[in-house]
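Missing here: one protein chain of the complex. Every other protein chain is in place.
So, chain A:
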Amino acid sequence: MAHQAHAYHMVDPSPWPLTGAIAALLMTSGLAIWFHFHSTTLMTLGLILLLLTMYQWWRDIIREGTFQGHHTPPVQKGLRYGMILFITSEVFFFLGFFWAFYHSSLAPTPELGGCWPPTGITPLDPFEVPLLNTAVLLASGVTVTWAHHSIMEGERKQAIQSLALTILLGLYFTALQAMEYYEAPFTIADGVYGSTFFVATGFHGLHVIIGSTFLAVCLLRQIQYHFTSEHHFGFEAAAWYWHFVDVVWLFLYVSIYWWGS
């Protein structure tokens, strides 16, 4: 019943790239409208459209791969390249914020008091909650590796347990960071220290939330028997992303929390 003489996936026409682009337009212009005219309608519309796009596009990919068999080995190879390239682009994204941090902190201007941290800034103690956060993410890297081996060995129950544990650790990190943000004696408006701190750690936190969500989707899929011991690329992609998030944190911890205090 095969209709193609090749192993590749010629994807059916789909509206999701268009709705995604429209969502991006509505969110960006909506942000500008919010800042200048105090209305959140456009931005909220864009956000809803974005969520709908993501849900339906990824649902379709799962249908094509898991249920319709389109993810042959060469197709999977392409998906691997894609995820690696995407993560690489994210590395460069964070590189920019680290550049900004080092630019300002290696040569602190006279306006800051010629020192880093700037005069009047009380930095967080790197050996309190930040160290705990480091342990939490490192531990989650161990548990996600346990999950991967469990999947490869067909250990269904262990895979579910270890994946759930990983997600819980991710949520714990997010909760701890939110508490730190609230308790911090400095804000984003406290000069270049505040800007670099909250933008770099803030984008990292967003990536933790994204990574936890990705893992949670994998947990649901694992429970519903989507993964086999040989074929579980969605999980591998989530695990790569999670390790990336962990590594970014390690750089943040050493640079901003530890050296920068």
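To be clear about the criterion, a contact is a pair of C-beta atoms (placed from the backbone, for glycine too) under 8 Å apart; a residue touches a chain by one contact, two chains touch by 3 or more; residues count from 1.
Just so we're on the same page, contacts and distances are computed from a predicted model.
**Student:** With one chain of the assembly withheld, which option in "Cytochrome c oxidase subunit", "Sorting nexin-2", "AP-2 complex subunit alpha" or "Potassium channel subfamily K member" matches that chain's UniProt protein name?
**Tutor:** From the choices "Cytochrome c oxidase subunit", "Sorting nexin-2", "AP-2 complex subunit alpha" or "Potassium channel subfamily K member", the unshown chain carries the UniProt name "Cytochrome c oxidase subunit".
**Student:** Using the document's definition of touch, tell me which of A:Thr145, A:Thr213 or A:Ser255 contacts the absent chain.
**Tutor:** Within the whole complex, the residue contacting the unshown chain is A:Thr145.
**Student:** Please identify which residue in A:Thr53, A:Ser105 or A:Ser162 touches the non-displayed chain.
**Tutor:** A:Ser162
**Student:** In the whole complex, not just what's shown, which of A:Ala23, A:Leu49, A:Leu79 or A:Leu112 touches the removed chain?
**Tutor:** Touches the omitted chain: A:Leu112.
**Student:** Over the whole complex, note the residues of chain A touching the chain we left out.
**Tutor:** Spelled out for chain A, the touching residues are 34-35, 38, 111-113, 118-122, 125, 127-129, 131-132, 134-136, 138-139, 141-143, 145-146, 149-150, 152-153, 155, 158, 162, 165, 169, 181-191, 194.
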